[in-house]
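Following this message is one structure expressed as structure tokens.
Note that one protein chain of the assembly has been removed; the remaining protein chains are unaltered in position.
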Amino acid sequence: MSEKNMTMPAEPLQENNNQPAAEPGKDEVLRLENITMQFGGVVAINNLSLKVDRGEIVALIGPNGAGKTTAFNCITGVYEPTNGIVYFHGKPIVVNHPQGKMAKQYGGINGDLYKNRKPVVHTPDKITHMGIARTFQNIRLFKSQTAFENVLIGTHLRRTSNMFTAAFRLNAKEEKANREKAMNLLEIVGLAEVADELATSLPYGKQRRLEIARALATDPTLLLLDEPAAGMNPQETDELGEFIVDIKNRFDLTVFMIEHHMNLVMDISDRIYVLDFGKQIAEGTPEEIQKNPVVIAAYLGVDEE
Amino acid sequence: MNQKKSKKPMIITLVLVAAIYIGVFIAEQTMPATSMLFTVLKKGATYALVAVSMNLLNGFTGIFSLGQAGFMLVGAYVYGIFTIPVAQRAAVYQYFDGGVIQFTVPVIIAMIFAGLAAAFFAFLIGLPVLRLKSDYLAIATLGFAEIIRAIFQWNGLGPVTNGSNMLRSFPSFNDFNIVGADGKVAVYLSTLIPFIMSGVCILLIVLLINSSYGRALKAIRDDEVAAEAMGINLAHHKRLAFCVSSFFAGVGGAMLAMYQTTVQAKSFTSAMTYEILLIVVIGGIGSVTGSVLSSFLFVACSEWWLRFLDEQQMIGDFQVPLLRNGFRLVVFSVIIMIVVLFFRRGIMGDKELPDLLSRRSKSKGRAVK
Amino acid sequence: MWDTIFPYLLSGVSVGGQYALIAIGYTMVYGILRLINFAHGDVFMVAGIIMVYIAASGLPLWLCIPLVLLITVAVGFLIERVAYKPLRSAPRMSVMISAIGVSYTLQNLVLYITGGLNKQYPKIPWISETVAIGAAKTKMVTIVTPFLVIALVVALVLLINKTKIGMAMRAVSKDFETSQLMGIKINNVISTTFIIGSFLAGVGSILFFTNYPTVIQTSGAMPGLKAFVAAVFGGIGSIPGAVIGAFIIGIMENIIKGLDVILFKLGVIEAPLGLATFSDAFSFALLIIILVVKPTGLFGEKVTDKV
Partner (left out) sequence: MKKLIALLLAAIMLVPVFAMADDLPVLKIGVYEPASGDSGAGGKQETLGVQYANAKMPTVEIGGTTYKVELVMADNGSSTDKAPSAAQKLVSENVSVVLGSYGSGVSIAGSDYFKDAGIPAIGLTCTNPQVTAGNSHYFRVCFLDPFQGTVLANYAYKELGATTVYCLGELGNDYDQGLITYFKQAFEALGGTAIVDSFPNNTADFTSYLSNAQGYNADVFFCPVSLAYSTQIIQQASAQGMEIAILGGDTLDSNVVVDAAKGTTVKVICTTFYQEGANAEFDEGFKAWLNENPDMMTNNGGNDMISAVSVMGYDGYVTALAALQAAGSIKGADVMAALPAVEVDSVSGHIKFDGNGDAIRTSAFVKTVNNETGAWEFVAEQKVD
């Protein structure tokens, strides 16, 4: 495994040299290249490289504090990675290499790998626009709004109306469509009957589903789920598993998820990446991962809440 | 907000509003025009608009801005500058031989100018300060209001702004009365017109709040990170809210000018902003209805109902103690402190009139922000 | 040229020193509660009014001064207990609104008591005497102020770095929740902060009103705001920063008042431009520039809030 880790950087490196705009297989949805995230002295992610293909369900696992959520934040533009590239549908959506102060004090891997590339930075909303939707580890619903409104907000970014047409209700058709879409999504996630309840008044499991519905409302092609099953009992977890597969097929999505519930991960994911202390220590199918000694070592004694 | 919700409360609300307008009109024709009631209604209508515009920022977008007085000032001045009759300008701009602007525009146009000017200032101000965090933003906007005040008072701009001297003799509310041939007022509109003006503006704000954009603003208020993850462009939407709010603050300023019949930069102090903020708080942060109600309550108390506290009162032969000039304000501020400390949700919380009327409102009981 | 500018520097230094004493109160409270205590400027004004009435009651001055400071401290303490403590868990906005409410209340209360008239501040012997520095004449207080300020600041810094309560203060301003968990009596710390702040505001008011001897309910508003600007300028939470910021602002605003004359003397302009109009606005312009360019101010340490 570890040598794979070392060889990974090599291929993109050549790639950059002969053809800066990478041209990967067209069924590739997401690719991370040498992503490194450093907060001051702390290296949260160390040279992470991975890819997710169209239609896959890929899981990112690892002990707490392994840097999984940080990875998500780098993809969605919440953080600007210290180094590395994120490709989405083959297009580089995040490009960075150590800058200014970082460049000097940064001794990490491939520090100068992308020197010749212009940094690309997008605010999270732009990235959502491109078709990456996410849920949050610690649920972040709009607390003063009903379940229905929460989903409805998700449709805002695909609007064709401007402020005036919206205020003067000249977008009635669009508005109607959005409302139907939102209601429809609520039905799919099975929250139709609580549509008018305050989002925060819903039970935990439903809030998680609502977050997914809200994410779906932004018409994503890639769905990032951050611990969707956290705090659920086994039965709920199983349901969630089926649910994820179901929406994946229904909306022809690609799913990239962080999860601690191993049964869920092993059941539904096609491939699994394992992070430990910001480093990728393993990659493979559920079977491979279950047998992998490094993973077992990393997880030894780590309870899966 | 859900399509399944019954339209009934909405209709009742509209009927109520219509009834109020008719009531105002009738009252104005029947009661003596000198009654304090109309002063309260006029000023109340003006403050209602400004309060709602502030609520749009502080209540619905979660931007804590204290710049309102500054934007009102811009609005009031722009209105005055463009509506003072040319004949009067020599007298008004007495120290700047008539000023440079020698034309007037219709009242409505002037009010729109007022709003646009305020919105323009807001845009400029917004560029740097909207990135700031809550209380830094507050103090920065407060500072900007002070700067605007100084600019408008500067003699260097005298030919336009009349320096620090007052602008006056522009059309006021009373000029909306229709005067008959006999020189007497035939139809009184001096209270109805301000009601219509601020009514229309508030309606526009409500429409915006209930539109897709309004939901986006509320989302930003509730959780900026999540909102951004939903593809809502924070900078753009915040600037939008800021400019819209300022636009209506500017229009409110123009109305204040009409109410006061004179405008002077020195009266648009931070104290004015605080008053409006307190109105918003008393009404309930995040409730348009609340802001409107509390505006009228606030004005009525401060201008009318509590005025007797400022004068010595005799009950029989017993002289009521403490009553003296200024006592009104003391009582008043104590009431406000009580509201701020113990009734933090204000009169309406974040509910609107329709919510109260609808049977569903129970299930929609919302958390304090 | 120097003779022209010197008087403005003199005025600047003295008013700057008085701003500094108010600014410390702001910076400490903000450092701990992350609250802009809008009422602080009014506490300063109230201190002035109290002095007026106590002195009018005929007590000897050597008794008045400590008494004034004592009452001012009590006022500051009460404000915190009544208006801020109940809102400890409330969102920041409500606390700020409460602060504005307190300021509104104090001003109206004083308006009522004084009947809205300016009150003459009693002459405090020695410090209100006139002294000559070179060409310029000024009150003794002008010279006393900077030294007194420095002395007080040194004392304060020692208190914060050497004493137990000082340590607690630093802990709380670093991390409110954690220090609570560590068993620090938050409320005592906060009360102490307000007490120190009000005490300094009281001292400041004595100096300020000796220089500009009339008090009215609005006397506190502008100095308060400017002191806050000074605090931000110097870096919220940093006491030396607040003091330096205050002196800079005091001097700059007086230079601006005199800018016309200076330019006039230099022959840059023939007629005055009336730039004095901007003497107040300038402070706020400075504030905004600082907030935008370097939000942490001159000496403030970065406050990282979790995403």
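To keep things simple, chains are lettered A, B and C as they appear, and every chain counts its residues starting from 1.
Definition applied: a residue touches a chain if its C-beta (ideal position, glycine included) is under 8 Å from a C-beta of that chain, and two chains touch if they have at least 3 such contacts.
Keep in mind it's a predicted model, so treat the numbers as computed, not measured.
Student: The chain left out touches which of the shown chains?
Tutor: B, C
Student: Which of C:Gly101, C:Gly197, C:Pro213 or C:Gly237 touches the chain that is not shown?
Tutor: Of the candidates C:Gly101, C:Gly197, C:Pro213 or C:Gly237, C:Pro213 is in touch with the missing chain.
Student: Could you tell me which of C:Leu111, C:Ile124 or C:Leu200 touches the chain that is not displayed?
Tutor: Checking each option in C:Leu111, C:Ile124 or C:Leu200, the one touching the absent chain turns out to be C:Leu111.
Student: So which bits of chain C touch the chain we can't see?
Tutor: With respect to the unshown chain, the touching residues of chain C are 4, 7-8, 10-11, 15, 111, 115-118, 120, 128, 130, 132, 136-139, 208, 211-214, 216, 218-219, 221-223, 254, 257-258, 260-262, 264-265, 271-272, 274, 276-277, 279-280.
Student: Please output the residues of chain B touching the missing chain, sorted low to high.
Tutor: Output for chain B: 33-36, 39, 43, 88, 91, 94-95, 150, 153, 155, 163-166, 168, 172, 174, 259-262, 264-267, 272, 297, 301, 303, 305-308, 310-311, 313-316, 325-326, 335, 339, 343, 346-347.
Heads up, the rule we're going with is that only the chains that are shown with their structure count from here on.
Student: Could you tell me which chain's Cα centre is nearest to the average position of every protein Cα atom shown?
Tutor: B
Student: Centre-to-centre on C-alpha atoms, which chain is most distant from chain C?
Tutor: A
Student: Compute the distance, rounded to whole Å, between the mean C-alpha positions of chain B and chain C.
Tutor: Chain centres of chain B and chain C, defined by C-alpha means, are spaced 32 Å apart.
Student: Could you please state the distance in Å, as a whole number, between where the Cα atoms of chain A are centred and where those of chain C are centred?
Tutor: Distance between chain centres: 50 Å.
Student: Averaged over CA atoms, how far is the centre of chain A from the centre of chain B? Could you give it in whole Å?
Tutor: Distance between chain centres: 45 Å.
Student: At least two partner chains per residue is the criterion; list those residues in chain C.
Tutor: 307
Student: Quick one: which residues in chain A touch 2 or more of the other chains?
Tutor: As it turns out, chain A has residues touching two or more other chains at 78.
Student: If you look only at chain B, which of its residues touch chain A in the complex?
Tutor: Within the complex, chain B contacts chain A at residues 1-5, 204, 207-208, 211-213, 215-216, 218-219, 221-223, 225-234, 240, 244, 286, 350, 360, 363-367, 369.
Student: In their complex, what parts of chain B are in touch with chain C?
Tutor: Its residues touching chain C are 58, 64, 128-129, 131-136, 138-140, 142-144, 146-147, 149-151, 153-156, 164, 225, 270-271, 274, 277-278, 281, 285, 324-327, 329-330, 332-334, 336-337, 340-341, 344, 369.
Student: In the complex, go through chain C and note every residue touching chain B.
Tutor: Checking each residue of chain C against chain B gives 34-36, 82-83, 86-87, 90-94, 96-98, 100-105, 108-109, 111-112, 115-116, 221, 225, 228-229, 232, 273-274, 277-278, 280-281, 283-285, 287-288, 291-292, 295, 305, 307.
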